[in-house]
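The complex appears here without one of its protein chains, the remainder shown in place.
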Amino acid sequence: MTAQVLFKNRHPDRIATLAEYRHSGGYEALAKVLADSSRQQVQQVLTDAVLLGRGGAAFPAGVKLSTVAADAPYPRYVVCNADEMEPGTFKDRVLIHADPHQLLEGICLAGFAVDAHEGIIFIRPEYEGAARILEREIALAEKEGLLGQNILGSGFDFDIIVHRSGGRYICGEVTAQLNAIMGRRPNPQQPPPYPTEKGLWDRPTVLQNVETLCCMPHIVRNGADWFKGLARTESGAGTKIFGISGRVRRPGCFELPMGVRLSEIIENHAGGMAEGSRFKACLPGGASTGFLPAEHYDIPMDFESLKQAGNRLGTGAIMVFDHRTCLVGVTLNLMEFFARESCGWCTPCREGLPVIRELLREIEEGRGKPEYVGVLKEMGRHLWNAYCAFAPGAAAPLESLLAHFADEVQEHIERKACPFG
Amino acid sequence: MLPENLKKELQDRIAAVDHPRELVVDVLFALQAHYGFVTDEAVEEAAGLLGMTPMEVDEVATFYTFVYRRPVGKYVIHVCDSVICWLEGGRSLQEYLSQKLSIAPGETTADGLFTLLPVCCIGYCDRAPAMLINKKVYGPLTPETIDQLLDELREAH
Partner (left out) sequence: MIKLIIDNLRVEVPPGTRVIDAAEQAGIMIPRFCYHPALGAVGACRVCAVQVLEGSCRGIRMSCMIEAEEGMVISTTDEEAVAFRRQVIEWLMANHPHDCPVCDEGGQCLLQDMTVSGGHGRRRLPVKKRTHIDQHLGPLVVHEMNRCIQCYRCVRFYREYAGYTDLGVMGSAGRVYFGRRSDGVLESPFAGNLIDVCPTGVFTDRPSRFKGRYWDFERTPSVCIHCSLGCRVTVNTRYREVVRVEAAHDPQVNGWFICDRGRYGFPYASSPQRPRSARIDGRKSGVDEALDEAARRLSGIAQRHGSGSVALAASGRVCLETLGALTRFGSEKGWRGPFFRAGPRTAEALQSASKNLEEKISISLKDIEKSDFILLVGCDPVNEAPMLALSVRQARRRGAVVALADARSVQLPLDARRLALRPSQLTAALMRFAGKAVADGGAALSDRARGFLQACRDSRVDPAVDEQIDHLGLAARESRRPVVVCGTSAVAPDTPAAAANVARLLAAEGRKAGFFPVLPGANALALGLAGRTADHGAALREALEKGDVRALVVVETNLSELGFSADDPLLENLEALVVCDCLDSAAGRAARVFIPTQTVFEAGGTFVSAEARVREARPAFRGGTPVAQVSGGGHPPRTFSPDIPGADPLPAWQVLAALAREGTRVSADTLRKALPAPLCGAAPGKRLALPASAPDAFQPPEDPATAADGGLEVVVCEHIFGSEPLSRRAACLQELESAPRLGLHPGDAAALQLSAGQRVAVDCGRGVIEGEIEIVNEMARGVLLVPRLRGIDWHAAADGPLVVAVADIRSVKPNGES
């Protein structure tokens, strides 16, 4: 068994209680910083720990906190992104259900680090259960003096509210999420200004993913070196929650050292490939990462190694496909998702994705023409010039399909049918 | 017309925040719970409560998956059709539901009980194939579990 940090209090059948969390060292980090740390110290330890954003973009969390200027106007906000809508991703839900106070403490620490007094948890409507847990535990923490006015007698005030989304993938994008919270249409908005300068209601706003925030109490309590030491590789830091699904025996969420090998996750933790299945490819970090072909079966799963392989760790949601899975079909399904969830702002995303989907459908259903491959390649390349990162995310599986599985696409066209039936 | 107690409850919530419009989705959900879906009248009422124009509210209301601007049944079944559920046979389950309820995706049963809406990944890939009924999750699904579930819901009604 590897070191369990975020899942330390995880039970198969119930939520960890506040008492359990405190017993395991919970809220010690908060007490410590409130007693004797400056906001810069908190920012520094997170920066030193090389805590990279776990929501997919991998931006250094400590650096993000430090971009809120000391003399920035008030009020300032911390937004916790619990709008986990990347297909294949469910780690944030598991984290909230496992140990909700870990997240609340993390949000509060981030608040302290930028001198904010309000935290907003933006949560997708599918996670109504998690939203209710959070509301209940927030009330409990307030009662215990761990949130709200004058936390632990320190004079620091911090409130957390749960904001329910109406449900759209684009709301996971930082600027779209801020627009959503403000009751506007959740279209992304290109910086400048950056949210840490002008975010919610034009005030400094720091947005972090659930898992990133959950790491914070542990880093503050145990130090940057400890956190870095948790990783298996030199380039990684900390643990990572890998959500694994698809053609494996035991799909689920596992906390493993950053840099653990893909083969190890599949074989040791997910129970190996499903009955009669051989590994063909996986999406290593959600729908907006590329197909990782079998040659990378042993790749260390951290941000740097996947970058080297021309891919991304994304959210660490591994979707495993076997030798019987039609990857044209998978990509068609992904394009259907992206086309449906586009916010409709820019042309490549709104118009390009449905066209790509239809071309793939033609190929999958045996009506593909040889020239479609070229058209798809061209369009995939042009998706990168969209307004936000949404369409480039869709380009990743498409382009990797065309690059690594060209034969499979070709076979569809030549046979005038899907070879997988 | 909104009942006084609901109106009062919403007004109190709105009065407690600095920026009323940040509650637009919450208010729409509350009115949806009351009316069954977000009616044209509900959009106007939400606008009145929040100090927004009806157009501003509708621009938001029509954007989201879980805000229903058309009538839906008592139970809204959101079947996940994204990649992992698809891989695990989600499409045949959706077809099974369609056949069982005699409705196409997007339709409501004649008795007004069920509406079937395919939806993108609901974040329960570890329980694929999965679906939500009134935001409660079910999965992994088989034709048998679906039969049982529908019977239970019909009976509860």
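Letters are used for the chains, namely A and B, taken in the order the chains are written, and counting of residues starts over at 1 for each.
Heads up, the rule we're going with is that a contact is a pair of C-beta atoms (placed from the backbone, for glycine too) under 8 Å apart; a residue touches a chain by one contact, two chains touch by 3 or more.
Note that the structure is predicted; figures quoted are calculated from it, not measured.
*Asks:* Identify the residue among A:L51, A:M319, A:C346 or A:I413 that touches the chain left out of the display.
*Replies:* Final answer for the missing-chain contact: A:C346.
*Asks:* Which of A:F156, A:W226, A:Y297 or A:Y387 touches the chain that is not shown?
*Replies:* Going through A:F156, A:W226, A:Y297 or A:Y387 one by one, A:Y387 is the residue touching the chain not shown.
*Asks:* Quick one: which of A:E20, A:E362 or A:E408 touches the chain that's been left out?
*Replies:* With A:E20, A:E362 or A:E408 as choices, the missing chain is touched by A:E362.
*Asks:* Considering the whole complex, not just the chains shown, which residues of chain B touch the missing one?
*Replies:* Residue positions of chain B that touch the missing chain: 40, 43, 53-56, 58-59, 62-63.
*Asks:* What is the set of chain A residues that contact the non-displayed chain in the whole complex?
*Replies:* Given the touch definition above, chain A has residues 168, 170, 185, 190, 339-348, 350-352, 354-355, 358-359, 362, 367, 371, 375, 378-379, 382, 385-387 touching the missing chain.
Here is the rule we use: only the chains that are shown with their structure count from here on.
*Asks:* So, what's the distance in Å between the C-alpha centres of chain B and chain A?
*Replies:* Chain centroid spacing, chain A to chain B, equals 25 Å.
*Asks:* Over in the complex, which chain A residues touch chain B? Could you list them?
*Replies:* It comes out as residues 84-90, 93, 124-129, 163-169, 180-186, 201, 243, 245-247, 251-253, 283, 287, 317, 319, 321, 325, 329-330, 333-334, 336-337, 340-341, 343.
*Asks:* Going by the contact rule set out above, which residues of chain B touch chain A in the complex?
*Replies:* Residues 18-19, 21-26, 28-29, 50, 52, 56, 59-61, 63-67, 78, 81-84, 86-87, 120-126, 128, 132, 135-137 of chain B touch chain A in their complex.
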